[in-house]
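Only one protein chain is missing; all other protein chains are in place.
We call the chains A and B, going by the order they appear; numbering starts again at 1 in every chain.
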Amino acid sequence: MGRVGALVCLGLVVLATWPVPAAAQPPAESCVACHLEVGDDRLATPAKEFGNSVHAAKGFGCVSCHGGDANEAGMEAMDPAKGYIGKPDREQISQVCSRCHSDARFMKRYNPAMRVDQLTEYITSVHGRRLMELGDDKVATCADCHTAHAIKPPSDPRSSVHPLRVADTCGSCHADAKRMEAYNIPTDQLQEYKQSVHWKMVSVKGDLSAPTCNDCHGNHGATPPGISWVGNVCGQCHVVQAELFTKSAHAKIFVDLGTPGCATCHENHAVTRASDDMLGLGEGAVCAGCHALDDKGGEIAAGLRERIDLLRGEYDKAHAILLKAERAGMEVSQAEFELSGAKDALVKAQAAVHAFTVEAVKKEADAGLAIAAKGYERGVQALEDLQFRRKGLAVSVVIILALIGGLVVKIRQLERKT
Amino acid sequence: MPEEVPSRNPNRRTFINWFLATSAGAFLLAVLYPVSRYLVPPPAGESTAATVTLPIKPVDVKPNSGQIFKFGSRPGILIRTPAGELRAFAASCTHLNCTVQYRSDLSHIWCACHNGHFDLNGKNIAGPPPRPLDQYIVNVRGDEIVVSKSA
Partner (left out) sequence: MGTLEQHYKKLWNWLDERVGLAEVEKLARKKEVPVHRHSVWYYLGGMTLFLFMIQVATGILLIFYYRPSAEEAFESVKFLMAEVEFGWLIRSIHSWAANLMIFTLFIHLFSVWLLKAYRPPREITWLSGIGLMGITMAFGFTGYLLPWNELAFFATQVGTEITGAVPVIGSFLLRVSRGGEEVTGATLTRFYGIHVAVLPLLTTFLLGLHVYLVQKHGMSMPPAIERQANPKRVMPFVPNFMLRDVVGWLTALAMLAALAAYFPAELGQKADLFAPAPIGIKPEWYFMFMFKTLKYLPAHILGIEGEVIGILGFGVGGLFLLLVPFLDRRTARGEQSHLFTWLAIATIVFMIVLTYLGYTEVVTQ
């Protein structure tokens, strides 16, 4: 009985202490007490939101940013003499945040892996430059993207800067035509991005490493890729294509023409899944935008497409015959295993297109064609083996028929006596 | 036990008996041959989709090297880390299913199609692959390497 009682007591103690991790509880502050009591939502909401933030969880309070003295019970808590600054001006916000966030020694105490260059980056961004150089206070500053009070780390799905929500956060200004009017920049980026293969990867496949706004534009240093060449952005992931492209004839011509590198063919925000249809001079082919069959480039474009189509056709043919053999119960897993080399070659040939020479594609495609031809041959062989089974059958049927014949004669012989 | 039946042609009778016995024997062979061949276990050994015994000996996999093997009809990659540990992964790149390879110069796994890189735990570390490679369990049983899908 005593033991049970002790267990119950222990359980109660655990239950009582469980839901209150020490750091998550903001220190009892006069600010929160008043702000919640006043009954005005404008005052209460910041106090409520702050309670769930990463800062509250780490033990910071209102005064960390707003100054003042939370130990005072009345309005004296907000005495400017005690460092109280009230709601920071928009110009002031980045300074308030960077007081801690740019201090490597200080940040180390909370998160040793965290970067401390946000402000440095911010002042290079279009947002930062307009704010600091032109005094334009309509541009985004820390609190606009991270929220003012409910700040959460980007890994938290509720955070406004979680990969799944970054696009909407940026879009809250950039998709707002009225707001962007003064800057004379387009507002269709969000809409375009949401049609792209990148957003599909992020939102449907849950691949959070696929790019959203900040992966190409930078996060704190957000600019239109004012970098030397857009391929430096795309090439972060699409290394092979970027490398081939820089060595290709197009690289220089595109610069001279002033066209935006990769985006010339693939779009910038509405990057669709690349398909073979983009190649050549047919419908939907991007090459046809500049080239026609009677120029050398058009000839190459058609040649590239022809190689790719040929390989795809041969691969499909080999795959189909192996599948047929497999369905018929033949062992073709080795052949199927080897045929995957042709699929690899197809993918490589598709990447090699970015060199824009028939030779580069031909080199990859020919290797694939050889594998596909071998796979097809194996499929034909397997189906021929199926015929061999029938020959084996013919032998056994002949034996059975002979036996039947013998029996029939035997029966007649037996019955002849009667 | 059948009674002797006088036949018009004793030679014919003997021939029929001989013919019957021969064809019956051939028939028996025609039945027994497939059955006995059926009972001999095939070289592939087991039917499970979840395990494969590799035709590679543990000593033949040098440290800091890798080999492709066949797992069903899909490729797998067996590597020995520079530290000497055997590991196996699905060799289909998580980007577009190309077969990955081990790069001794980089000491990690690499996909040639789009320059995707995976570390020795199969984690995607650079390039377009969105996910780590699926890891298999490697067991060494005497002179055999047995790779199985994790449960």
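The rule is simple: a residue touches a chain if its C-beta (ideal position, glycine included) is under 8 Å from a C-beta of that chain, and two chains touch if they have at least 3 such contacts.
Note that this is a predicted model, so its numbers are computed, not measured.
Q: Of the residues listed, A:V38, A:A73, A:A177 or A:V408, which one is in contact with the missing chain?
A: A:V408
Q: What residues on chain A make contact with the chain left out of this view?
A: Residues 326-333, 389-390, 392-393, 396-397, 400-401, 403-404, 407-408, 410-411, 414-415 of chain A touch the chain absent from view.
Q: Footprint of the hidden chain on chain B, which residues?
A: On the side of chain B, residues 1-2, 27, 34-35, 37-40, 42-44, 46-50 touch the unshown chain.
Methods note: only the chains that are shown with their structure count from here on.
Q: Just the number, please: Cα centre separation of chain A and chain B in whole Å.
A: Chain A and chain B have C-alpha centres separated by 36 Å.
Q: Using the touch rule from the top, collect the residues of chain B that touch chain A in their complex.
A: Against chain A, chain B makes touches at 5-7, 13, 16, 19-20, 23-24, 26-27, 30, 70, 72-75, 92, 96-99, 112-115, 124, 126-128, 130-131.
Q: In their complex, what parts of chain A are in touch with chain B?
A: 201, 205, 207, 209-210, 237-241, 332-334, 336-337, 340-341, 343-344, 347-348, 351, 395-396, 399-400, 402-403, 406-407, 409-410, 413-414, 417
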